[in-house]
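Of the protein chains in this complex, one is absent; all others appear in place.
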Amino acid sequence: MHSDFHVVNAKDLCLTFETNDGPVHALKDVNLQIDKGDFVSFIGPSGCGKTTLLRAIAALEHPTSGELIVNGTTPDLAREDRAYGYVFQAAGLFPWRTIAGNIKLPLEIMGFAKSEQKERADKVLKLVDLEGFGNKFPWQLSGGMQQRASIARALAFDADLLLMDEPFGALDEIVRDHLNEQLLELWERTHKTIAFVTHSIPEAVYLSTKIVVMSPRPGRITDVIESTLPKERPLSIRDSQEFIDIAHRVREGLRFGHGDGAD
Amino acid sequence: MHSDFHVVNAKDLCLTFETNDGPVHALKDVNLQIDKGDFVSFIGPSGCGKTTLLRAIAALEHPTSGELIVNGTTPDLAREDRAYGYVFQAAGLFPWRTIAGNIKLPLEIMGFAKSEQKERADKVLKLVDLEGFGNKFPWQLSGGMQQRASIARALAFDADLLLMDEPFGALDEIVRDHLNEQLLELWERTHKTIAFVTHSIPEAVYLSTKIVVMSPRPGRITDVIESTLPKERPLSIRDSQEFIDIAHRVREGLRFGHGDGAD
Amino acid sequence: MQKIFAVLTVIFAIVVLWYGAAVMMNAKWVKEQAVRAKVELSTTQLISQTLSQDRPVVPAPHQVGMEFWKSVFTKNVTSKRSLVFHAWITLRATLLGFFIGTLAGIILSIGIIHIRAMDMSVMPWAIASQTIPILAIAPMIIVVLNSIGIQGLIPKAIISAYLSFFPVLVGMVKGLRSPDHIQLDLMKTYHADAKSTFFSLRLPSSVPYLFTAMKVGVAAALVGTIVGELPTGAIRGLGARLLTGSYYGQTIQMWAALFAAAFLAAGLVALVGMAEKATLKRMGMIR
Amino acid sequence: ADDYTLQLKWVTQAQFAGYYVALEKGYYEEEDLNVTIKAGGPDIAPTQILAGGGADVVIDWMPSALAAREKGLPLVNIAQPYKASGMMLTCRKDSGIKTPADFPGKTLGVWFFGNEYPFLSWMSTLGYSTEGGDGVTVLKQGFNVDPLLQGQAQCVSTMTYNEYWQIIDAGLTPEDLITFKYEEQGVATLEDGLYVLEDKLADEKEVDKMVRFVRASMKGWKYAEANPDEAAEIVLENDETGAQTEKHQKRMMAEVAKLTAGSNGALDIADYDRTVKTLLGGGSDPVISKMPEGAWTHKITDAALK
Partner (left out) sequence: MILVILAIFIFVAACWINVKLANSEASKTLLLRFLVPAIFGLTVLVVWELMVRGLAVPQVILPTPSAIATKFFSSTHLLLADFVQTFMKGALGGYIIGCGAAVLMAILIDRVPFLQMGLLPVGNFVAALPIVGTAPILVMWFGFDWHSKAAVVVVMVFFPMLINTVQGLGSSDHMQRDLMKTYAASYWATLFKLRLPMAMPFIFNGLKISTTLALIGAIVAEFFGSPIVGMGFRISTEVGRLGLDMVWSEIVVAAIAGSAFYGLVAVIEKRVTFWHPSQRS
C-alpha cells in the first residue's frame, strides 16, 4: 500500500514559539513519515500542536531544529511547487470576492484559463453543497457554509497533497458524513495524500490509513496507529469490531495524553 | 419536570433577510416553547437558521413577523434584564484584553466588585481548563483554547438562561466530553435554562431534555424530540438502547431535512 | 545596524542628487554672469561657483548645513538669530494646537458616533471646513482675536488646531466604528450601556486608528502654526524665519529654517510613533 | 502714559526707521506715550487691522487708503512723512525694453494686496490692457525679485530702497538694468502715510494723542535722516526675526532718507491732488470712482509742528 517514497518525513522536529512570558514548545521531537497515498489524521487535545505541525509541513512555520522533508525536498520548495492545498481552521475567505470568486482565486494565481476556472468552481461548489451560492459574498453565509466554501477553494486546483486543519469542525453530522464519503472517494480516485486534523475519533478512524495521536505541553506524538481497515469503506464499517477497536485505541491514547497534561 | 412558565415562547416566528439577490428566509413559521430548567439542543444542517433563532431570542435580530416572548416579556426587555449569557460561534475575544480581562468584561459592565471579578474569573477559568492562561492574550492561544475562554466569559455572571452557539464545535472529544459533563452538572445544580446549538447528534442527545431538529431553505423546525433519558446521566448512558433510539430519531429527522433541501 | 546602513545609503544618494541638482539649477545664473563679465569659465570653476553662490536657486547641502550649524549651535538659544529660539516658539504653539485639535477631534468623533443628528449635520461641514484655505482666513482669525485682545500663542494654536483636528476626527470616527458585529452583539447581550460599550470596546478598538491619525495630525499642526505665524507680523518662529528669508531672497537661510521645521516635524511624528508602540504593546496589540 | 499702537505696512526694516528711532530715543516717552510698534507682513492689511481695533494708527499707501475709504472704511491721512515715491519698474536691458512703449507683449511682475493700484493706473494711462493679448502680461510677484533673476518676467516692481538693491546684490549691475520711476513717469502716488479712523478725530483726547505721536515720529524721522547708520542699527535691534542684514539696512536707510527729506510731516495738497487724479484716471476700471471727501486733515500736523 505504501510506496517507498515519503511525501512527508520529519526527524526530531522541534518548534518553539517565543512569547512574552517564556517559550512555548509547540512541537518537540516529532518523528513522522507520511507516504504517498496515505490518509493521515492528527488527533489530540486543543493546543497540542496539530495546527503547528501542519503549518510546518506547509512551510508556514519554520522548525527550530530537526529535519523536515516534503515531497523529497524542503517544505519551502514544495510550497513553491504548489504541492499542496491547505484548508485553514477558520474559513478566511476574502470579503470582497464572491464565493465563486474566492474559489477561483488560486486558479487565477496558478494561471488557469477563464473557462476552466468557471468549470472547476462550479464543480467544487457542487461537491460541498453550495450550488447557487456562488454569487453571494462570504458575510452573507453562515459560518458553516463559509467553511465549506474554503474547502472548495482548496479542492479547486488538484494538488497531490491536501493539508486540512479541522475542515469539517463546523459542519453538521449529515453534511460531515457526506463530505467524509466524498473525501474518501476523491482520495481513492485521485491517489492524493491527505493530512487531516480532527477532533472526532470516529472521523479519524473512518477516514485514515494512519492516525497520529498527539499530546500537549510540549506538543509531541504519543501514538501512531496504522489502520487495518480496508480501503473500501462504506459508512456501515463504523459498526464493525475492527473499527471499534481502533477507536478504542485512539481514545486510550488521547486519555493518556490528557492525563499527562495539565488537568 | 416542566414548570408552566415558558422561558421562551415563539409563535409563527418568521425572519427574513433582504440580500442583494433576493430575500433569504432564515426562519419560517417557527413554533417553540422552552420551559424553565429545560436543556434544549438545536441541531440541523448548516444554514438552517439555528444561529438566527438564537440571535432572535437574544434580541440581536428582530423577527419579521410572529410572536416571540422571552422570560414573559419581549426579547429586548429580557436582554436589558441581562437575562442570558451568550456564547458565540466564533470566540470574539477582545485582542487588547488578556484572557482573564476578557472574562471580567461582563462583570465590569454589570458592576461586580473587583475582588469578586477576580474570584469568578479564576473559578470559570478552572472550569474550562485554562488555569494559568489568565494573563495570556487571545492570539497566544489556539483556536480551541480561545473558544473555551469565550465559554468561561459567558459563565462568569450567573444568567438564568444560557444561549450557546456551537460552543464546543472547535474542541477535541475528550475536552468536549469533560465540558459536556461539567455543563450538565452546572445545569442541574443551578437550574439554568440552556439553549444549545450543536452539530453533534451524540452531544445533543446526551445533554438535552428537548432536541429541536431544523431544516433549511426556508429555515424551519421539522421535529421536536422530548428526551426520555433520566436527569442523572453518566457518560456510559451513551451505550444504552434508549440513547441509541433517540439518536436514531434525530438522525432520521436530519436526513429528512437534508433530502428535503438542496442535495 | 542594517537599518542605519540603509538610511545612510539613501541619505548619501540624496545628497549626491542634491549636489547634482544644485550645479544644474545654479549653472544658468553663473553662466549668464560669466557672459556679462565676458570671462571664460572652466568646468571646475563653474561647479565651484554654482556651489558657493550667495543667493542660489538651490543651495548646496554644505551651505545649508553650515547655515544650520551656525544658527543652531553657535548662537545663544535666547538670541533671535538662533534657530533654536524660533523653533521653540513654533513648538509651543504646535503642541498647544495639537492638543486642542486632538481633543476637539476626539470629542466631535464621540458625538458623531453617538448622536445621529451630529453625524448627519456636523460631518459634511467638518469636511467643508477643511476646504477653506487656512492661509486666507488666518489673518482674519488673527484680526478678530486681536480686536478682542487675544494675541501671541493662542491665535497660532487655534489655527494649528484647526488643521490637526480633521485627521483625528476622520480617524477616530473610523476607529470607533471599527468593532465588528460579533463584538457589538456581545456587548448588547450584556445590555452594556453606551458608556461601557464605548470604554470597553469602541475606545480600545480605535486606538490604532487614533495613533495613525495623530501622526498626520501633529504634522498638520506644525504646518498650521507656521501658517499662523505669517500674519502675526512674521515676528518670531520658524514661519517668520522662512518668510523673511523669502522676502530677501536669502535661500540658504530659508532652507535652514525649512530643515529645522522638518526636524521638528519628524521629531514630533517619531514621538507619537513611540507613544503608539508603547501603548499598543501594553494593550497586547502588537506581538 | 497713554498707550498707543502703530501698525506697520511691512516687516521691520529701515523703511520705518523714524518710528523705531523715536521709540528707542525716547521721543514717544517724552510725549508721555507708550507706543507699541507692530510689524506687518505680506498677509497684513493695515486698514483691516485698524478696522478691527488692533491698532490706533497705521502706515499705508494712499491708493489703498482711498480705495478702502470708498469701500466704507473712513480712513483719514493725518501726516505724510514720505514726500516722494520710491516705486519703480525695473527691467533687464537684455529683454529689449527701452521705453514704456516696449511693454506690450512683455511679462511684468506686480505686487498685489492693495499695492497694485499705482501700476494699474499707470498702465491705463498708457492705454495698455493688463489681461495679456496685445497688452502686457501681469504676474503676481511674490515677496522677492526672483522672477527677474530667473527670467520669468522681463520687469519687476521694486522700491528704490529695497528690492532694487536685492537685484544688485544678486549680481546684476546697474548697467544690466533699466528702471522706470513712477515719479518720472508722472504717475507717482503718495506712499507711507499715517492714517486713523475718522471718528477718532472728533475725540479731543484722541486728537491730542495723535498730535503727540506725529510730533515725536517726525522728530524720529529727522534724526534718522541725519544719522542714517545709527538709525539702521536701531532697526536691526528691533528686528525680532533676526533675518535682516546690516549692509542692506544701512543702504535702505540712505535711500529712504531721500524720500522723506522733502517732508516735515504735513501732507502736500499738490501731491494729494496728483495722486487722486492718477487714481481717478484709471480708464474703464479706475481705482476710485469719485473724488474723495475729507480723506485728509492738517489738523494734527498743524498742531504738532507749530
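Order of writing sets the chain letters: A, B, C and D. Residues in each chain are counted from 1.
As a convention for this text, contacts are C-beta pairs under 8 Å (C-beta built on N, C-alpha and C of every residue); 3 or more make two chains touch, one makes a residue touch a chain.
Just so it is clear, the structure is predicted and the values come from calculations on it, not from any experiment.
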- prompt: Considering the full assembly, with which of the depicted chains is the omitted chain in contact?
  reply: A, C, D
Full-complex contact with the absent chain, from D:K140, D:K247 or D:K277: D:K140
Residue of D:V21, D:A51 or D:L89 touching the missing chain in the full complex: D:A51
Message: Can you tell me which of C:A60, C:I106, C:V143 or C:M187 touches the chain that was removed from the display?
response: C:V143
Task: Against the chain that's been left off, what residues of chain C make contact? List them.
output: 2-3, 6-11, 14, 25, 57, 115-117, 119-125, 127-137, 139-140, 143-144, 147, 166-167, 170-171, 174, 177-178, 180-181, 212, 215-216, 219, 222-223, 226-227, 230, 238-239, 242, 246, 251, 254-255, 257-258, 261-263, 265-266, 269
Query: Residues on chain A that touch the omitted chain in the whole complex?
result: 55, 58-60, 79-82, 84-86, 88, 90, 92, 94-96, 105-106, 108-110, 137, 139, 163
- request: By the contact definition given up top, give the residues of chain D that touch the hidden chain.
  value: 42-43, 45, 47-48, 51-52, 64, 67-68, 71-73, 112-116, 130, 137-143, 146-147, 150, 152
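Basically, only the chains that are shown with their structure count from here on.
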- request: Please indicate the chain closest to the centre of the assembly, with centres calculated from CA atoms only.
  value: C
Field: Separation of chain A from chain B, taking each centre as the mean of its C-alpha atoms, in whole Å
entry: 28
Task: Could you give the separation in Å between the centres of chain C and chain D, each centre being the mean of its C-alpha atoms?
output: 35
Statement: chain A and chain D have mean C-alpha positions lying a whole-number Å distance apart equal to 85
- prompt: Residue numbers in chain C touching 2 or more other chains?
  reply: none
- prompt: So how do the chains connect up here, line, ring, star, complete, or something else (other)?
  reply: line
Message: Under the stated touch criterion, can you name all the chain pairs that qualify?
response: A-B, B-C, C-D
Residues on chain B engaged by chain C in the complex (per definition of touch): 55, 58-60, 79-82, 84-86, 88, 90, 92, 94-98, 105-106, 108-110, 137, 139
- request: Could you pull out which chain D residues touch chain C in their complex?
  value: 11, 38-45, 48-49, 52-54, 142-146, 149-150, 166, 169-173, 176, 239-245, 248
- prompt: In the complex formed with chain A, which residues of chain B make contact?
  reply: 19, 21, 24, 43-47, 51, 89-90, 129, 131-132, 135-136, 140-145, 148, 166, 169-176, 178, 199-201, 251, 254-255, 258, 262-263
